[in-house]
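Here's the structure we're looking at; comments come further down.
Note that one protein chain is taken out, while the other chains of the complex remain in position.
For reference, chains read A and B in written order, and residue numbers begin at 1 within each chain.
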Amino acid sequence: MQSPQSELPHIAADLLDRVRQRRPRVHCITNAVAQTFTANMLLAAGAVPSMTIAPDEVADFVKRANALLVNLGTLDPARREASEISIGAAASAGIPWVLDPVFVERSAPRMAFAGQLVKRAPRAIRLNRAEFMALAGTPADGPALARFANEWRAVLGLTGDVDLVADGKRLAAIANGHALMSRVTAMGCAGSALVGAFLAVEDDAWTAVASALIALGVAGEVAAARAQGPGSFAAGIIDAIYGLERDTLIAHARVS
Amino acid sequence: MQSPQSELPHIAADLLDRVRQRRPRVHCITNAVAQTFTANMLLAAGAVPSMTIAPDEVADFVKRANALLVNLGTLDPARREASEISIGAAASAGIPWVLDPVFVERSAPRMAFAGQLVKRAPRAIRLNRAEFMALAGTPADGPALARFANEWRAVLGLTGDVDLVADGKRLAAIANGHALMSRVTAMGCAGSALVGAFLAVEDDAWTAVASALIALGVAGEVAAARAQGPGSFAAGIIDAIYGLERDTLIAHARVS
Partner (left out) sequence: MQSPQSELPHIAADLLDRVRQRRPRVHCITNAVAQTFTANMLLAAGAVPSMTIAPDEVADFVKRANALLVNLGTLDPARREASEISIGAAASAGIPWVLDPVFVERSAPRMAFAGQLVKRAPRAIRLNRAEFMALAGTPADGPALARFANEWRAVLGLTGDVDLVADGKRLAAIANGHALMSRVTAMGCAGSALVGAFLAVEDDAWTAVASALIALGVAGEVAAARAQGPGSFAAGIIDAIYGLERDTLIAHARVS
């Protein structure tokens, strides 16, 4: 019998196909810096983004979406209100939502707000080591991830040199990606949106989160091979997600 | 005698030259996702964008501009107020304005606001089929476009596989463009801004709207021939508008 980890490359290819066929709508409450790149990443993957934060219409958008992203970058009052309304609408409509607690370690109000949102049943949390440390109060290793995935009842997608995906029982380590990914603003934010698109087409959140991060990491490797720096790389990773072939994804995936 | 449609390719080339020479200022009330791409599209065409939405200064910007774009994407309260002030300033100053009722079919408050704006004499409305259906209550075909162009006293620029431009008497069908245009966020929004730039240099709004859409469609074809996906295509269509030559535009235009 195969381990669940060893099946992930094929599943990631299946789920990317599914996103391309079903074209899920992903509503994104995200920071102004990230909006364009995030929308283009979703479109390239086959998903359909929307981004309004107006309090009187955001619920309408969320109810007609297939997944929701709540990203805390640029946490102004309007986005805070939009986040709360959206999470309520997602819960009512039964659609999954992803939390991206950007820079939560840098500001006390952001930390407090993230602490509240963690309790509102995100299907997944996509974050980096500094953000996990701030939220959990302990460094990110396998056991800590498992413990907090259980406590928060959410799949954790921790990105870094090696991405770790934990749901409390299963842990996947994904050794894909490229250093240029950290030189493009909103790469993590766009990754969280991609997680939303995969959650929209797959109920097993651990599988969905891992698959999205595998696809993004492999696309980063493909793009890096052609790029002359972070400017051409930013366009190139959008091209790569759009054109990513099943065999390339499976051949490049490094999951354990 | 030639039909007005058959003259459009040459006129489009003339108007693009005119934009490049006169460098009209286009003030844009547009959504945060679209701002950068829209500004770069205008700059590439030779126009000069401004984008403030601050209530106490937006009228100053509009009065010194040559055209105004009001785009309803990300319809937050600040943009709503800025839109109303701007339309008033445009009317006082006698400059043309374009309405882009983005996603009007997705939210009731947006629909209500768009309904009000349609009555405030936009020179042109740039929209897609779903948006027309929501606003007009009927599918978009030639007769329906003519009827609503008359009712709203605005030139309608309906974009899709084939773009249709109607002013109540004349109808142009433009079969340019490329499928990658729908995979780049804010392509429609940037097209609406380009419509604004062309309206700034040509009083016959039907001619101006059709010319802008022909130029954008041909640029899309030129860019698609070089692109590796939607990321390089987004940069490439900016390059293509910037470098678009008269002969290329005329040779590629497919207008009937």
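The rule we apply is simple: a contact is a pair of C-beta atoms (placed from the backbone, for glycine too) under 8 Å apart; a residue touches a chain by one contact, two chains touch by 3 or more.
Owing to the predicted nature of the structure, the values given are computational and were not obtained by experimental measurement.
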item	value
Residue touching the undisplayed chain, where the options are A:13, A:75, A:89 or A:210	A:75
Touching the absent chain when the full complex is considered, from B:5, B:50 or B:182	B:50
Interface with the unshown chain - residue positions in chain B	32, 35-36, 39-40, 43-44, 49-54, 56-57, 60-61, 64, 78, 234-243
Positions on chain A where the hidden chain makes contact	31-34, 36-37, 73-77, 103, 106-110, 182-186, 227-232, 234-235
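We adopt the following convention: only the chains that are shown with their structure count from here on.
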item	value
Cα-centroid distance, chain A relative to chain B, in whole angstrom	33
